[in-house]
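What you see is the complex with one protein chain gone and the rest in place.
Labels run A and B following the written order; every chain starts at residue 1.
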Amino acid sequence: MNDEHILTIEGLTVAYGKNMVLENVSLHVPRAKITAVVGPNGAGKSTLLHALAGTASVESGRVLHRGQDIATLAPYQRSRRGIMRTFQMPADFGRLTVLENLLLADRKIGGSGFVQVFTRPRRSWLPGQRAAIERARTLLAEFGLDAKENDYAGDLSGGQRRILELLRAVTTEPELLLLDEPFAGVHASIIERISDFLVALRERGISILMVAHELDAVERLTDAVVVMARGQVLFEGSMAAARRQQEVVDAYVAG
Amino acid sequence: MNLIVSATVFGVVIAAVLALAAVGFTLQYSVSNVFNLAFSETMVVGGFAALGAGQAGLPLVVAALIGVAAGAVVSLLLNHFVYQPFARRGVSVFQMLVISLAVSLVLANTLLAVVGPLSFRYDVTPTVVFTIASAAVTNLQLIVIALAVAAMLGMHLLLKQSKLGLAMRAAAVDGGLAQSCGIATTKVVAIAWLISGALCGLAGVALFLISSSFSATSGRTFIVLVIAAAVLGGIGDAYGAMLGALVLGLTTELTAVWLDPSFKIAVALIVLIGVLMARPQGIRAEFSAGRALQA
Partner (left out) sequence: MSADLSFYLVTLLVYATVAVIGCWGLDVQYSDTGLLNLSYIVSVAVGGYVVALLSLGPPEDETGTVVQEYFWGAELPFPLPFVGAVLAGMLISLPIGLVALRRLRSDYQAVAMLSVALIASALVVAVPGLLGGGHGLYLIPAPLKEELGLKSAEYSWFYAGFAILLTVLAAWVVVRISRSPLWRVLRAVRENPEAADAIGVNVTAVRLAAFAVGNGLGALSGAVLASFIGTYAPADWSYQETLILMGAVIVGGAGNRFGVMMGALLLPVGLAEATRYLPQFGAPGTVDALQFVVVGLVIIGFLWLRPQGVFPERKRTFDVDGRPVPFWGKQGATP
């Protein structure tokens, strides 16, 4: 078990029918770093993320997290291990308020199970909830969403919903964030804020793996990059090294 | 042996009725993406309209046509005044289901209030045309089978060969795109409901033709048989619906040979649940993915 890597992926293969979407993919996701997975359309980047998140079924291969193969775990089980993913299209709970969206993710409130709800008095979860509300409000204020805490999440703008989803993932205090195209269709100013936020998260020791389409957009952000094309890993290493490799440039020209 | 033969005969007959119903039901689902749970009640309305016409002295064929027309009109009105407005509003799948259930409730009970709880029968007496291994086959049964076959052929020609059919298939697959291609989607959808409504009315008349008696509540459980046939065949696939109807008709009738006949509906439902669990795309697996009006 290598402490440098939060995830070790070995020989991952995902197929849709006869279509090999991921072919024998092996790579390491470094701990406390921001790693970008880039490549042309159809490279299998999103599929890789889905496989890591648990929403794509894996033909063969292993995904090692803390020494255990999680390739067959359901998404909620991976989430409980500290692996959180965001979706390409904003996925929020439309008829819950912004504040409730965050509270939902907070693991430190009690009273979330049927047995607990009926056997413990209300005072057992009220203090935990109050503290969670504090934390959530602080987080929302950082992004200027505090005024919207009582709005239904479904009523927010696209960019705001994206931020909310990210904040929600962060509220679970994850070890690893899997971000699916976090900047797609997002306004430039918001990209700036999200980037800063991701850097801050990295400083706190959270590992980040994000699927992104353009190298340029993520360049200043990433420590490591994985280049994919046609379901295979072409290159794994630092950003600078990626730029030097001819293969990589070719993949982008051809793909 | 006799029982099996006569069960098979009746299985084919009931499959004919189911085929008419299932194809109509599938058509409605394909163009409007709604499970019209009021379908079997509409069948009953059609059947009763024919009864009324017959009692008013009109000849059998005219009465039957009136039944078909009633089914068509009710279905058209239903789509125009209920399903389409709500769909345009944008309601959830569940709300749509609740709406169609409410409609079935209204239809069923209005009919019940009007005709009362008595049993009726058409004023025709079946005559035995021939027998297979001492299982009698009546003229009415043959008529129903012939009607079903004719209707299926008509549907096939419509879907495959005519411009209207092409338009319907296009609208079913992607209404917006069809519209931008110049296809008057609303008109096409209305025609689809008219045709499926006619099939519905015809199915109702056919069902009552082969039943020894019927009442206003006859349609209550029939809807699940229709859905079972449609789902079995792969919802959205008209040919699958026909196949599903045949399988279901035979299965229910044959099991009635060994089990108590009152289990028939239970058998059909268990088949439905089984298919939903094991193979929701139906037995014609290549044509899965709900909406397309495959032909």
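We adopt the following convention: a residue touches a chain if its C-beta (ideal position, glycine included) is under 8 Å from a C-beta of that chain, and two chains touch if they have at least 3 such contacts.
Only a predicted model underlies this, so the values are computations on that prediction, with no experimental measurement involved.
J.: Specify the shown partners of the omitted chain in the complete complex.
T.: Checking the complete complex, the chain left out touches A, B.
J.: Can you tell me which of A:E10, A:E59 or A:E149 touches the chain that was removed from the display?
T.: A:E149
J.: For chain B, which residues lie in contact with the unshown chain of the complex?
T.: Interface with the chain not displayed, on the chain B side: 35, 37, 82, 85-86, 89, 91, 93-95, 97-99, 101-106, 108-110, 112-113, 116-118, 221, 224, 227-228, 231, 260, 262-263, 265-266, 269-270, 272-273, 276-277, 280, 290.
J.: May I ask you to list the residues on chain A that touch the chain which is not drawn?
T.: Interface residues of chain A facing the absent chain: 53, 55, 74-76, 79-80, 84-87, 91-97, 99-100, 103-105, 107, 109-114, 116-118, 122, 125-126, 129-131, 133-134, 137, 147, 149-150, 152, 168-169, 172.
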